[in-house]
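Every protein chain of the complex appears in place save one, which is left out.
Chain IDs A and B follow the sequence of writing; residue 1 opens each chain.
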Amino acid sequence: MATLTEAPPPPPPASPPAPSAPEKKPPRKRGRLTPYWLLLPGLLWLVVFFALPMIYQASTSVQTGSLEEGYKVTWHLATYWDALSEYWPQFLRSVLYATAATVLCLVLGYPLAYLIAFRAGRWRNLIMVLVIAPFFTSFLIRTLAWKTILADSGPVVSFLNTVHVLDVTDWLGWTSGDRVLATPLAVVCGLTYNFLPFMILPLYTSLERIDVRLHEAAGDLYATPLTTFRKVTFPLSMPGVVSGTLLTFIPAAGDYVNAELLGSTDTRMIGNVIQTQFLRVLDYPTAAALSFILMAAILLMVTLYIRRAGTEDLV
Amino acid sequence: MPVVNWLKRHLVVIAGLLTLGYLLLPNVVVTVFSFNKPKGRFNYEWQQFSTDAWKDPCGVAGMCDSLSISLQIAIWATIGATLLGTMIAFALVRYRFRARGSVNSLIFLPMAMPEVVMAASLLTLFLNLGAQLGFWTILIAHIMFCLSFVVVAVKARVLSMDPRLEQAAQDLYAGPAQTFLRVTLPIAAPGIAAGAMLAFALSFDDFIITNFNAGSTVTFPMFVWGSAQRGTPVQINVIGTAMFLIAVLLVLTSMVIGNRRNRQKA
Partner (left out) sequence: MTTDSSGDVRLSGIGKTYGAFTAVHPLDLTVPQGSFFALLGASGCGKTTTLRMIAGLEEPSSGTVHLGDQDVTALPPYKRPVNTVFQSYALFPHLDIFENVAFGLRRRGIKSVKKQVEDMLELVQLGEQARKKPHQLSGGQQQRVAVARALINHPKVLLLDEPLGALDLKLRRQMQLELKRIQTEVGITFVHVTHDQEEAMTMADTVAVMNAGRVEQLGSPTDLYENPQTTFVANFLGTSNLIEAEVDTKNGDDIVLRAGGGKLVLPEARCSAPTTAGGKVLVGVRPEKISLTHADDAGEIPEGRNRITGRIAHSSFIGVSTQYVIDSQVCPEFEVYAQNIERDPRLTPGADVVLHWSPVHTFGLDAAQDIDAGIDEQAAV
């Protein structure tokens, strides 16, 4: 550092910070409207083809009339009551099947996501491709393949029969007799299969962010591998668990493809009812009311779940 | 007990691979049964090996037409959704404006809504407006539900982009248009491409919303659905297998090229 034998006088401040009179100037508008122009077309699209239809549907659900004479808004709220009292078993079934599929997806998907994130090494990319690639085969074709896999004379059913698993599931009401097809088990199996990637991908994303050294640190602090998982890995992967369960549960609850292709009339879900009412029976008010109840129920459950799980930024 | 220990250590790997098997099993079945020669109308039971369906993939009435309709819709829906979604994503990341929260919810809701609800309500709208159901109504619906996914994909990329890059471009004499073309767009491109690919896959494979709003137009998934009632031709499996193989090959080639490029430069 410089040393001085003789101290010079303090220099006059070259240009002291002096407040000067604020000049009145019109604020320059550098593209203040740009965001609105950018948003306009897309939002308009969503308003007209997503939000507006919801309103139309709400209005339809309180209309009465017939196809021939036309419908009028009569605030006939009894439609809701009638729909619920007639179709509550399908509603209940949807929730049960979707819950079962979601739990299965979590149980099956977690090890695979963990494997890709921490244990796959140079195989990581290949496994990722294999998880995503089935998407490119139409999901209907893949769902139909389950008809072959679970066929009555197929190897899966005869194996399950030999080890008497089917006796247990029959007793539980999941299957009936020597069949798996056209039973709740087949539908849940199909739902699980169809939405599994939606569980694996968010799980993987949140697992991949975890620093591997945290595992080592936990081990260093006397945690067994199981404790490490329970106390460190799993809590840190919660965002993935939350968005994964939502991405699985919501479409599963509204699905009717699996119930139609793999199930029977005893496994009809609420999606099947809405589809039939809308496209075959043409009872629009009932269909609209059912669809509205489904939407409200799911939004309610999702809100409660998110509040419980405490992860708000899902987008 | 070395075996038990080995099992314990590799439990996760074994469980993960079993799940992977569960995911891939239907594709294996689809592929194997594309070489089947079924007796009846349905292709659910193995009879004998045959390459007939591979030699004549369009041999089923209407299937290749539906495939072409699906491709057209998917391409237009991808272009539309990517364009609109990218604009929204840029607005959300780069600008401050009023009603940000409502805009975010409007984008999030279509992803949190069961498809059947969106399908039914959109049909209500079209019926009320007296719209002719067909190609255009399907396209409108597809752009609608693909839009949000594009926004999410592009937003993630633009968020991770250093705003100083655009400032640097401006500092180096690039005007707003030049900055966007030379810097912003090339850097956001991977996100936009990811969004577009997602939109294409979602549109091409959509059944529920299409089923409600298609009228008499038949897309490929609707053809498959119809054949599940009437009889499943082997050609469906041929198309399914071909699409799977093309996708895997495309991804693997791009990965190999990417790896080689990285290695050369490093």
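Just so we're on the same page, contacts are C-beta pairs under 8 Å (C-beta built on N, C-alpha and C of every residue); 3 or more make two chains touch, one makes a residue touch a chain.
Predicted, not measured: the structure shown is a model, and the values here were computed from it.
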- Message: Touch as defined at the start, partner being the missing chain; which of B:47, B:68 or B:178 qualifies?
- Response: B:178
- Contact partner of the left-out chain, one of B:51, B:167 or B:259: B:167
- Where the missing chain touches chain B, by residue: 162, 164-165, 167-175, 178-179, 182-183, 186-187, 265-266
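Just so it is clear, only the chains that are shown with their structure count from here on.
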- Task: Report, in whole Å, the distance between the mean C-alpha point of chain A and the mean C-alpha point of chain B.
- Result: 16
- For chain B, which residues are in contact with chain A within the complex? 12-13, 15-20, 22-27, 29-30, 33, 44-45, 84-85, 87-88, 90-91, 94-97, 103-104, 106-118, 120-125, 127-128, 140-141, 143-144, 147-148, 151-152, 155, 176, 201, 205, 207-208, 211-212, 220-221, 224-225, 228, 232, 236-237, 239-241, 243-244, 246-248, 251-252, 255
- Query: What part of chain A is in contact with chain B in the complex they form?
  - Reply: 31, 34-36, 38-39, 41-43, 45-47, 49-54, 56-57, 60, 108-109, 111-116, 119, 125, 127, 129-149, 151, 153, 193, 196-197, 200, 246, 250-251, 253-257, 261, 271, 274-275, 278-279, 284, 287-288, 291-292, 294-295, 298-299, 302, 314-315
